[in-house]
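Every protein chain of the complex appears in place save one, which is left out.
Then we have chain A:
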Amino acid sequence: MVFTSFNFLIFFPIVIVLYYLIPSRIRWCFLLLTSIFFYANVLPLYVILLLFVSLITYLFGIIIEREKSDSKKEKFLIIGIILVFLPLFIFKYYDFLNEMIFNFMDYFSIRFPLPKLNLLLPVGISFYTFMAIGYLFDIYNEEIKAEKNIGLITLFLSFFPLVLSGPIERAPSMLPQFKSELTFNYEKAVQGFKFIIWGYFMKLVVADRIGIYTDVVLSNMEYHSGKTLLFTVLIYPLQLYADLGGYSLIAIGVAGVLGIKVRRNFNRPFFATTLSEFWRRWHMSLISWILDYVYTPLSFAFRRYKMKGVLLTVILTLFIMGMWHGATLTYLMWALFQGVVLSFEAITKNKKFAFEKKYNLSKKWWYIAFGISITYILFAFSFLTGGNRHTFSEGIMAFEKIINFSGSIFIDSPSNLIFIILGAFILLLKDFKEEFFSSRLLFFNNKLKIIRILSYSFIIILILLIGVFDAGQFIYFKF
């Protein structure tokens, strides 16, 4: 059941009513059952994997905490992580590694082919796996006490608003909420519904409208002109933002209506002035997870190598991130591209800072606009190095076409193009206003109720009029 499905529109109101009808001390049990039902509704068999990961997480949490010696704690942490990671590894990386090893051995004329599994990736598996690993790390780091109630651990990992696509939450913020009295809070509920409306707008109006265009172009790049490819490259980041950003907002909103606060996932990413700042605003729950549980341990381990160690860590971290996005070589190229730019920014950081201070640039609007544009273009073009749609050589070919600026622009349907521009304009305008003029020109937070209602009605009408209701899938479900 996805958030944009008709089923969800029936499911969610029923959940809200039942949830607030039953006594508050057993609401977490109801959430657990609802979450299992929600997940089973997608693929019944894979509930077993979710329960397996929950059991391992529960057991190893207790074992790590109970162990006295540091080295043993570390050993159990590693065993726990390996066990939790095992299903994800088998489902996502087995075929990829199998093929790589086969090709490598084949080069030396050694052939021991293992069977290809071709397994269907369980939805959301990397999200709950990451949450489970984070939990074990947090216990090892003594950030939290091991949870003694396996039901709460299972709820933490399977909580239905987050289970399919995140945000990737942390046990220290979620478990206390599930344990507390879950009472109805009017403000939280209203805020939740507001997030849901924006989320649907981003997903159905912006992402799926752009998707209609980019799908056509990206699946047949060789037939399209340089101008068309340039336009596609430039709007594709908006599609990704509206897709996952919209999904996350719906998830945060749904959790909010149930009285659970969930961390935000995007912070107006397209107003970052450097790529490193961009990555602190984009898919923040994933990035901060990677920062805490991958980057920090790695950079700590390599700290003796000073700058070289830092660069190695950045590239390794991005390599892991690329692998997460997709077990293909094109994603590794994408990660390498990001790594090179980020390393360059890291090396030149102090000089840039001094330069900006000397000429007093950091508050100048044209300097900020320049930084924002460069960052956006770098991010947009990084997808030409790879991504899920095309090979590296196709990307190079597309880049050549863009440089030649050939042909005329392809327009599938003028109305779709107008809707794309309208949707993207509203989304970016909202972000722009919040970034630079957060307390002025209020529509959605206006003091007057009538203006708030009119503003949201306008968005709802747009969703109903130009939303795409048959696109169905979220890009990030594949993870």
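The criterion applied here is as follows: a contact is a pair of C-beta atoms (placed from the backbone, for glycine too) under 8 Å apart; a residue touches a chain by one contact, two chains touch by 3 or more; residues count from 1.
As a convention for this text, contacts and distances are computed from a predicted model.
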Of "Spore germination protein", "Acyl carrier protein", "ABC transporter substrate-binding protein" or "Cation:proton antiporter", the UniProt protein name belonging to the chain not shown is "Acyl carrier protein"
Across A:F60, A:F178, A:W198 or A:Y295, the one contacting the chain not displayed is A:Y295
Given A:Y46, A:Y140 or A:F156, the residue that touches the chain left out of view is A:Y140
From A:A346, A:L428 or A:L442, the answer for touching the chain not displayed is A:A346
Across A:L32, A:L229 or A:V310, the one contacting the chain not displayed is A:V310
Those residues of chain A that touch the unshown chain are 70, 140-143, 291-292, 295-297, 299-300, 303-304, 306, 309-310, 346, 349-350, 353
